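Here's the structure we're looking at; comments come further down.
Note that one protein chain is taken out, while the other chains of the complex remain in position.
This part shows subunit A:
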Amino acid sequence: MRFNAKEMAALAKEPKDKFDQEGVLWVKEKQEGLFRKGEVYVQRWCRLRGNVLFYFKSKEPTSEPYGAIILERCTVELDLKEEMQFSFQIVFEGDDRVQFFAARTEEERDAWIEVLHIASYECLKMQLESLREQIRNKTGKDPIDDPDPTVLEDNTETGRTNQYSSFGFKFFS
């Protein structure tokens, strides 16, 4: 399956403020090479941006982007086997192969789990729907389809224009 790899690699190298989390992680991978079998843990510089976890060639932030994991329909769990200390795993729906990672400290592991846990777009959208429902219950109006008219005012420096049209939302069921 083709994808916009070059463009993603460019995104992977953007400044820190574009990322939700970054740091060095041990990533369990198939060993490269003709005569080697099995898997090893390799240290990689990792950066999470939305639902994309980028990983680089080495643990150096200056190394080149090596790959990306798109986090949809997956769960992030503790790894009870703990081959490596502070390990955790990502399990994808319909895939029996588990992706193992390990952090360098317990805090880092917990921070990564927390952020990866809610990284998927689907999760974000569910949050949106939940908030929408809550607002609807409170106001009797849908904040997206039927915004509060008091805020549909002309621009002022302090004017709060904070409603959305169905523009982007008519496609969401």
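Here is the rule we go by: contacts are C-beta pairs under 8 Å (C-beta built on N, C-alpha and C of every residue); 3 or more make two chains touch, one makes a residue touch a chain; residues count from 1.
As a convention for this text, contacts and distances are computed from a predicted model.
For the chain of the complex excluded from view, the name given in UniProt is "Sesquipedalian-1-like" [choices: "BHLH domain-containing protein", "Eukaryotic translation initiation factor 3 subunit I", "DNA replication complex GINS protein PSF3" or "Sesquipedalian-1-like"]. The chain not shown here touches subunit A at positions 1-11, 14, 49-52, 65-70, 72-74, 92-95, 99, 121-122, 124-125, 127-128, 131-132, 134-135, 138-139, 143, 147-169, 171-173.
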